[in-house]
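As you look at this complex, bear in mind that one protein chain is not there, while each of the others sits in place.
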Amino acid sequence: MIFQPAIIALLLASATGALLLAACAPYAVRVLQRWDLASGSEYQLRLERRTYLVSTIVAFVLAAQVLALLLFVFNADRMAVMFVGAMCAVGTLNANGFGFPALLAQIAVFFLACTWLILNHLDTSAEDYPLVRVKYRFLLAIAPLLAVAAWLQLRYFLGLKADVITSCCGSLFSEGSAIAGDLAGFPPGPAMLAFYGALTATLAVGAACLKTGRGTPAYAAASVLAFAVSLAGIVSFLSLYAYEHPHHHCPFCLLKPEYGHQGYALYLPLFGAAAAGLGAGAVAPFARVASLAQRAPALSRRLVTVSMVLFVAFAAIASLIILRSNLVLLDGNSPL
Amino acid sequence: MAWFARQKYLIDYTVASLLRRKSRTLGLLAVYALVIFLLASVMLFTHAVRREAALLLADAPEVVVQRMVAGRHDLVPGDYLERMGRIRGVQSTEGRLWGYYFDPVVQANYTFLVPREAPPAAGHAVIGEGIARARGIAAGDVLAFRGYGGKPVSFRIERVLSPASEIVSSDLLLLNEADFRAFFGIPAGKYTDIALRVANPQEVRKVAQKIADEIPDARPILREEILRTYESIFSWREGVVLVLMAGAILAFAILAWEKAAGLSAEEKREIGVLKAIGWETGDVIRMKAWEGALVSLSAFLLGYALAYLHTFRFDAALLAPVLKGWAVLYPHYRLAPVVDALQVATLFFFTVFPYAAATIVPIWRTAVTDPDSVMRS
Partner (left out) sequence: MIELAAVRKAFNQGRENEYWALNGIDLTIPANRVTVLRGPSGSGKTTLLTVVGCLARPTAGRVRLGGKDISGMPERFLTEIRRRTFGFVFQQYNLIRGLSAVENVMLPAYPLGPPHRALRDKAEGLLETLRLSHRRDSRVEWLSGGEQQRVAIARALINDPQVLIADEPTANLDTALSREFLGILESLRESGKTLLITSHDPLVTESSLAERVVNMRDGRIVK
């Protein structure tokens, strides 16, 4: 393991988050067994009051997760200098098999925590707390995932070994651990087609969904797809335009000051759009619950709208990057 | 809009409430800022040192070749220069002469070096600031050492190196080649090591590989590897110091917990009143969260600003002995100020994050005060 402040900080954060949520688990079980809003007993009152603690903790874990995600990527980028062949964060994350799984697990935690908080918001807006059991079952499902994410990150950091000078023959023995730090990506033409196609399709589904009030789960699925395709698009061609370099595919360097922090302008709307889209899908089925018959559709409409606006913002920023770039990837004969 | 107005009211209330309890607030703020100050000092200092080293290495040769005999350093024969010069990709080769000398007068090691350009005149030396300080000498004075074979040798000081890059030049003593060889008794045609310039960075590894193949007793060291080693050594040291400070962080988290949990009777009553007159549990939690955010932000800015001053204005007086090299002659120099986003984020996770985590439960416990408690007392 590389003993380094940022790594210690990340391990501290993930362990704290996992422990906090684990501490909520017994309470979640008790809610599932003994929740009875009709009862005026002091026990029920205590349970109700504890729900405030749980939602505060989940919000805290979510906030910490967003920051930790950024720190994780930044730190990976900074550590690239320690690994032979690693040029930036991608190389560092590839330094062993746990890097990317750890990153993906953290992204998953982010989305699940967002979804939970959206459900919580819906639930606490109705006087009978109709989703209390759904929510706490969901929480019991998230808690282990958080532990898994923490474990993956730990394994990743434990497995890192810097290629330092050895006492015998300096350089060449570190060659073995060299990394092919390149996510190849698709050819830019089809990738661009897929990118704009997926975004347009998602917006179309969203528009239909707003118009008819139905098909929100389809929108959620579409926004997850658009999220994945957008990430692939960033790797395969958007990064090239941003760096104005035909072989620099890194999705993380975009966040760096050298490239004007463009990454934030791309990722914030993209993650927000996907989270809102997922949330809309999670909320929609509960229109069947009597006390949510009005609220659930209203909330899911709002989320679909927010998600669509953010997808449009993302597409606009991506297009701006492409238009402003001096790089020419596609000539007149290309498919676009 | 109402949302913003609400947050503003909550902030107003919490600011007033913090000001009403000045001594408590200041106490917490002082401890909080102190923890941040300590951690930030370590981070700013190591980061600046690391950057300094990287800047220096930027001018270093791409490859340095040493000769190993029986697993130990040995002098490099001059004909290696020519053999290496023939390897494709090598732009230039240069035999370097340098070594260490222990000065019993001040109990410190000096680095003797023959500079590539503008060597001092015969019988003259150029010295680093650290030596000048330790021996209390200046340009024009005479400095005497016991040379090779025990003969006393003296040099007249030509000048003292400028303090700009003192971290490496502090213990430096520059001689010309003839004086150096005479002083240490190194025969002509032998060098301490060889520096290679390689024009194309992509070929550096290839060149090193060829050297190792053709001259089996040569040990090539790449600049990028030195950089990598520095990076991990400094990060490692920084990490060790931070872990040593973990005790401080833990103590601080406990203090935060206690401050948040051990509300005074007066404050408990206030929360009860707020609940009774129509504040909801969530409002109280938000109000307390703002309190934490304000305290954290103030402490963070204060602690960080103090650490910045400490590191860059007062030469990290408290930390330098722990974190700088092992040499006895500490460089005495100003680091170039650097603020780094990664470090700020890391610092945040070491201070604000534990504080927030430690206060969640106490805040919640306060917030769920029975709204009817004020009527029952």
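Observations, loosely collected:
The chains carry the letters A and B, assigned in the order they are written, with residues numbered from 1 in each.
Just so it is clear, a residue touches a chain if its C-beta (ideal position, glycine included) is under 8 Å from a C-beta of that chain, and two chains touch if they have at least 3 such contacts.
Keep in mind that what you see is a predicted model, and the values were worked out from it rather than measured.
Partners of the chain left out, restricted to shown chains and counted across the full complex, are A, B.
Here the missing chain is touched by one residue of A:Y129, A:W151, A:Y196 or A:Y259, and it is A:Y129. One of B:I137, B:I233 or B:V273 touches the chain omitted from the figure, and that residue is B:V273. Considering the full assembly, B:A16 is the residue among B:A16, B:A118 or B:A188 that touches the omitted chain.
Within subunit B, the residues in touch with the undisplayed chain are 1-6, 8-10, 13, 16-17, 20, 266, 269-270, 272-274, 276-283, 370-372, 374-377.
Even with one chain removed from view, subunit A keeps its contact list with that chain: residues 37-43, 45, 48-49, 124, 127, 129.
Basically, only the chains that are shown with their structure count from here on.
Every residue of subunit B that touches subunit A in the complex is listed here, in rising order: 43, 68, 71, 205, 208-209, 212, 219-222, 224-229, 231-232, 235-236, 238-240, 242-243, 281-282, 285, 341-343, 345-346, 348-350, 353-354, 356-357, 360-361, 363-364, 367-368.
Listing the residues of subunit A that touch subunit B in their complex gives 2-10, 12-13, 16, 20, 49, 52-53, 56-57, 60, 64, 67-68, 70-71, 74-75, 78, 81-83, 162-165, 168-172, 174-175.
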